[in-house]
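For this depiction, one protein chain was excluded, whereas all remaining protein chains were kept in their positions.
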């Protein structure tokens, strides 16, 4: 992966503050596991109330943490007084979402002044084992001069 | 839209049964609003605990109801003793998800023995007004001889 | 489909001029069949030198005419002194691309000042029969104050 530098030295506090205002993340029990320039990771313990009909994590929740990880990966590189919106994403669900917990990874592939392209991945973790359960690609837009808060 | 016929006369009970086993749908307060051959609609009242950082419905929840509507739209056309899995979907978030409630629509574009392609749409409803907030496209796979339950 | 109005009365000449500067369209024998506000159609006669390994039209050519139809559908609604770029598209190839000629249809789903979302479809035509062979969704960006020529 390319290495990125954040132009805003306050990027981590900015991302953590915004994440803490996403009520959904608290509702499902997700937390930020890593915030670095161009890369964000989110952890989600399995919960039976987040499942689909076969007892696996619902694809919508897999998508929620993947989209959020990618959005904040891009946001680390945005200017201080900006907001981030997801334009679109595409996700392949590559294995049953079975695990004790899940790790969503968002990585910037291509930063830009207006648009930012990210790679998304979600892994299921059980003991020491990790298995990729979803891979995706996302387009973000930077709203300049529109502080997140 | 093309009109479809369900080969399994028990398609509606099969879809409603499977939906009722999706714990996530109960957790977020979603319910089936329409189950017809090749088309399923899901209703979700707004709830503040499902929002992103600006107070709108989180894109992950928008995606969850869109993916579920599309999955069950395809499932109406599948044989009795089968299951449905989402292979992948792509979604554009076209407007802020602001509304009193939300309606996800899944429509089969192209049925098939193994794969099924659906169109996804989510509308925000406020009083009498409706606004499209997301459009997408989804690929499903039919697992034959693998009953859902 | 929603109906759109073009803010630039010269939209048709602008689209036709830009299309005529796409060398690829001449190379493969494609021509504009319809240019209306928010909707563009492109015709392509089958040619054996545009095929994949089984003798069908190559998915890359199906994608080329779909992407171009969508791009110009959006461009009809852009201001006079602007350019259009494809940010991304997603396409499902839903049937073998077998036919005497092909018709790509691009339709604006959601116009916007910066981004524009389109629906893409390609049909194979043989005598009086038409069959959908591809459906897609596309995101465009409007480059304001950057004339196409």
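Odds and ends about this structure:
Here the chain labels run A, B and C in written order, and each chain numbers its own residues starting at 1.
Throughout what follows, a contact is a pair of C-beta atoms (placed from the backbone, for glycine too) under 8 Å apart; a residue touches a chain by one contact, two chains touch by 3 or more.
Predicted, not measured: the structure shown is a model, and the values here were computed from it.
The missing chain, though absent from the display, is touched by one residue of A:44, A:117 or A:141; that residue is A:117.
When the omitted chain is restored, the residue from C:36, C:83, C:98 or C:132 that touches it is C:83. The omitted chain makes contact with chain C at the following residues, 18-19, 21-24, 26-27, 48-54, 58-61, 63-65, 67-68, 83, 85-93, 148. Interface with the hidden chain, as seen from chain A, comprises residues 90, 92, 94-95, 109-110, 117, 119, 132, 135-137, 139.
Touching the omitted chain from chain B are residues 87-88, 90, 114-115, 139, 141.
Quick note on the criterion: only the chains that are shown with their structure count from here on.
Note: Cα superposition of chain A onto chain C, rotation of 180 degrees, nearest 5. One simple way to say how far apart two chains are is to compare their mean CA positions; for chain B and chain C this gives 28 Å. Residues of chain C in contact with at least two other chains: 90, 139.
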